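Left out: one protein chain. Kept in place: all the others.
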Amino acid sequence: MTTREENELITRVGPGTPMGNALRRYWMPALLASELPGPDCPPVRVKLLGEELVAFRDTAGRVGLIEEFCPHRLASLFLGRNEEHGLRCVYHGWKFDVAGACVDMPNEPAASSFKDRIHTTAYPVEEKGGVVWAYMGPPEKKPELPDQEWMRAPATHSFVSVTHEFANFVQTVEGGIDTAHSSFLHNNNLSDKTGFRQIATAPRLEVVKTPYGFQYASLRDIGNDDIYLRLYTFVMPFHQMRASQIQASAGEGGGRRAAVPTNAGHMWVPIDDENTLVFNWMYATDPEIPFPEGHVEKAETNLGRGQTGEGRIRHRLRANDWLVDREMQRTENFSGIFGVNSQDLAVQESMGAIVPRWREHLGSTDLAVIAYRGILMDTIKSVQAGNDPPGVDPDTYRKVRASDMVIKRGTDWRQAVAQATVAQI
Amino acid sequence: MTTREENELITRVGPGTPMGNALRRYWMPALLASELPGPDCPPVRVKLLGEELVAFRDTAGRVGLIEEFCPHRLASLFLGRNEEHGLRCVYHGWKFDVAGACVDMPNEPAASSFKDRIHTTAYPVEEKGGVVWAYMGPPEKKPELPDQEWMRAPATHSFVSVTHEFANFVQTVEGGIDTAHSSFLHNNNLSDKTGFRQIATAPRLEVVKTPYGFQYASLRDIGNDDIYLRLYTFVMPFHQMRASQIQASAGEGGGRRAAVPTNAGHMWVPIDDENTLVFNWMYATDPEIPFPEGHVEKAETNLGRGQTGEGRIRHRLRANDWLVDREMQRTENFSGIFGVNSQDLAVQESMGAIVPRWREHLGSTDLAVIAYRGILMDTIKSVQAGNDPPGVDPDTYRKVRASDMVIKRGTDWRQAVAQATVAQI
Partner (left out) sequence: MTTREENELITRVGPGTPMGNALRRYWMPALLASELPGPDCPPVRVKLLGEELVAFRDTAGRVGLIEEFCPHRLASLFLGRNEEHGLRCVYHGWKFDVAGACVDMPNEPAASSFKDRIHTTAYPVEEKGGVVWAYMGPPEKKPELPDQEWMRAPATHSFVSVTHEFANFVQTVEGGIDTAHSSFLHNNNLSDKTGFRQIATAPRLEVVKTPYGFQYASLRDIGNDDIYLRLYTFVMPFHQMRASQIQASAGEGGGRRAAVPTNAGHMWVPIDDENTLVFNWMYATDPEIPFPEGHVEKAETNLGRGQTGEGRIRHRLRANDWLVDREMQRTENFSGIFGVNSQDLAVQESMGAIVPRWREHLGSTDLAVIAYRGILMDTIKSVQAGNDPPGVDPDTYRKVRASDMVIKRGTDWRQAVAQATVAQI
């Protein structure tokens, strides 16, 4: 049971909050590298952990992430000019470099030393895997940059996109690591009663704690002594990996190997207490099999992400009931909403911005959710006690990938899946 | 004088509030029966007394009204599938019947008894007069279903529609039982100075308390020793009945019998503290004279209800100044707003969501308003003392109808109107 107090504790992320302090010990994905396409391109507003920031790429190609408001009179640097190694405020021309130093102050006499005393908040930034990462915590605690297999995959094999979700990050993570709902919410073919997702709606879950977070297996009995195993990986504080090696298919309770064996996942990054930036990545796990032409666009569209909104914001919103189509819901799919991730967002947002967890009734398929909350609480306490939180050391998860496979009843699944969950890239 | 404290007391309707507790002793109109057109039709969001609910009609045609959020993980059941005798959550497939019992829990093992321990809030529901009624109070206090003549009228004789109003329910009731404003706000023909509404703008009011609420007569001297009497009926907590037996007409201070003698009225149901669901009913009071073809559509349009908005929401909103037409106001009607009920909403919403009654200056035509507030206060106290509130027993008002007529000066109006106010259906 999550109490009202625990719910507050794990969902509030602003400066000075216990969860906010814990999250500031991790590198935070801030935006796509492609959102700052080239040197001196327009700056971009970024909100992370409740802090209003602006990102820019300078003339040398370095990315800066600084406080949105100019320290002089607090005009927004989002309106600023990105020019010659710095972002210049349009109000009085103060200019800041990526490190936050004030490098020009043209409204003061040339002889003035005022400029040298001005420094704005600037967070360390790195680019990796198509993502701009920021570290917002105590400098002396800065860990090594995250390193997951998808970040190392070549451009021919990988893709990452980003979506805005109107809900607290814990809620979105919980939606992601909850594997049981896929048989319902993501049942996109009501007429197919034979796919193994349809056959076994009550998976058995097993959660295995790890130094970086946990792995969780979902085991579905699909007949003929076959068991469909999905092994997910969760890296603290908000990274999920899942596999699509096997494709569900109609017929004798089995599946077949996917044309493009893939790992995919999300990072659910707190914008503030009530909004989350969802990063969606995917990569081809076989170094010999890159994404074919058009694969990414098709996948994004099928997941309800491509071409379905304005920038990061989807067309499907609470205000329009997520455009639920009751006829589609009656005859085609379970939800009446097109696209797996659109379905996820609709359900998660439908709970309200911060779900009142003390009113829940959790069951046996909520094991991963329960495990996650426990780790969040432990992490808060651990950081308060002066220790490092789990998941900050890439060595603990660098060689991990997710996997799914069909195994025979009686097999030890841990042993069966061991080889398949070692990164190859 | 209504104090600031009394104003709070009578306007707050949420769970646990004194007014909310009193209102929960009555059957609440929740939505139109036609909004749930058939078995297994799409569910509908309902908000009543500040509680978020969802209504659905099951395979057997029974209506359920249950809490909006699934007790499992609190996803909205508005997104649910209405299928085979229950509403199923799209997240993990939990299914609830109209009584709130969890009748299927497919994400748990078949042997699990978890399902049997899960029950969601479900309010007793009845259908009558084209309206779905809900009882949200203590089960042992549930009264008999309301019974007014309009609810018994055949389909050929009756009609009911529904409108959203952006104001507290007390304000909307007060607008409805205030008869004096019709000579002003609803003067829709500025050039007609002779109609008896125009002649006598200061009606004399008399309020007669009854076991179910009160009756109030407005008496207008229309010349030639004639007095135009309108006798309204108010049934607690928010039912108004009024008559249109007589039509106002230009000329020698009189009227003529309406082509279709009608009673009409409203029910002003609190959605929450700042919003009201307005039910508009009308019925032909003469069993021999049904509504002629097109009568209802014409009446609804003339009242500013038909074809003037999107669903329950009107086009005329505070945000667009209720589309007041200053040229129309100068030359055609008093308000510059088309439609009697559009005029009512505009004026009531213009006071703000909850009018600060302690700033009012009430006069002799505000008698009904004052009587209503007194009854609300008495009702709150009565319920707090463990007694039944007025208006819960249909026997006290079942045979009542409203009436209007022209009487001669010196006549005892109570005697004159007695026969005409006995229900015939």
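By written order: A and B. Residues from 1 in each chain.
In this text, a residue touches a chain if its C-beta (ideal position, glycine included) is under 8 Å from a C-beta of that chain, and two chains touch if they have at least 3 such contacts.
Predicted model, so just to flag it, every value in this text is computed and none were measured.
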Q.
One chain isn't shown here. Among B:126, B:192 or B:321, which residue touches it?
A. B:321
Q) Of B:120, B:148, B:262 or B:365, which residue touches the hidden chain? A) B:365
(Q) To test your reading of the contact rule: which positions on subunit A touch the chain that is missing from view? (A) 42, 69, 71-76, 78-79, 81, 89-93, 105-110, 112, 114, 118
Q: Would you write out the residues of subunit B that touch the absent chain, in ascending order?
A: 174, 178, 180-181, 183-185, 201-203, 321-322, 324, 326, 329, 334-337, 343, 346-348, 350-352, 355-357, 359-366
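One rule holds for everything that comes next: only the chains that are shown with their structure count from here on.
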Q: Starting from the mean Cα coordinates of subunit A and subunit B, work out the distance between those two points in Å.
A: 48
